[in-house]
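For reference, the structure is listed below as structure tokens.
Entry: subunit A
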Amino acid sequence: MPHLEITNLDAAYKSQPVLSGVSLSVEKGEVVSLIGPSGSGKSTLLRVLVGLLPPRKGTVVLDGTPVDYSDQRSLRALRDRCAIVFQQFNLFRNMDVLRNVTIAPVKIKKRDRREVEAEAEALLAKVGLGDKLRAYPSELSGGQQQRVAIARALALRPEILLLDEVTSALDPELVQEVLDIIRLLVGEGMTMLVVSHEMGFVREVSSRVALMSAGAIVEIGSPAQIFDAPKTERAKDFVAKILRAH
Partner candidate 1 sequence: MWARLADEAPRFFTYYNGIFLLQAMGATLLLSLGGCLAGSFFGLLLVLLRKTKGALFLVPRALAWGFVEFFRRVPPLVVLLLAFFASNLVKMDVSLFLVALVALTFVATAFMAEIIRAGIEGVHPNQWDSAATMNFGYLRTMLTIILPQAWKIILPPAFSFFLLFVKDTAFASQLGTLELTYAGKVLTSRGFTAVLSYGSILVLYFALSYPLARFGAWLEDRLAPSGNH
Partner candidate 2 sequence: MQYTFQFGQITRYLPDLLAGALISLEIAFVCFWGALLIGLLGAMALHFGGVWTRRVARAYVACFTNTPGLVQIYFIYFALPEFGILFSSLQAVIIGITLNAGGYLTLILKSGFLSVHRNELDAAEVMGMSRLQLVRYIIVPHIARVLFPPISNKFILMVLGTAVAGVFGVEDLMGRTINANAESFRAIELLSVTACLYVAMTILATLVLAAVSLLCFGRRRSSI
């Protein structure tokens, strides 16, 4: 049984359709990368998955249970198991790093504060921020904020992690730091859906790569297949463009 199964998903902002007929199935422990040109709907797909934008049509099945996005209980259950790291980090600006990471586990998951704090400190140390526990987001660099956001998502102990271009806002030297953390997670066998522009990285960590264009998945396959032997015109085009850019 797939860990996450998306079937025929449609979504729109107001009246403007953004996703049409997206289907994707992700196995447990699999890392699926979403690539595609800007505006193709990658972020929107992640937003729909976590219930920030209700889908117009289609189903999302998590571990065999269909998600009902109009039902708060179902939405809660989904968000309980699925964490997202946003393209713009979205850290809580009124809280220091440690509190950003611990607030949801303590207040929402009702776990023991002492235990959560110990775990958060370990996580933050792992992402190289052991000395920034008391810093506020405005006092951190973009890369540091991004790593806090990842630690915050991990502290929720998600089964599925959604990462939205976690490196796009970073300086080149910071990109490596963040990618190293993700590699670590991949090694630990977490299910991940990753939006990324780092083609080298995508190639290295992905089990499969899905190419999106104009709100639909136009081709999906192993990294080798997508990058070396794309079948559709659209994919050939896109791959050629990236190759030229690099």
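The candidate set was assembled so that all candidates are chains of the complex that A comes from, given by their letters.
Quick note on the criterion: a residue touches a chain if its C-beta (ideal position, glycine included) is under 8 Å from a C-beta of that chain, and two chains touch if they have at least 3 such contacts; residues count from 1.
The structure displayed is predicted, hence computed values, not measured ones.
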Just give the number of the candidate touching subunit A here, out of 1 or 2, all from the same complex.
1
Mind pulling up the subunit A residues that touch candidate 1 in the complex?
50-52, 76, 79-80, 83-84, 86, 88, 90-95, 103-104, 107-108, 138, 156
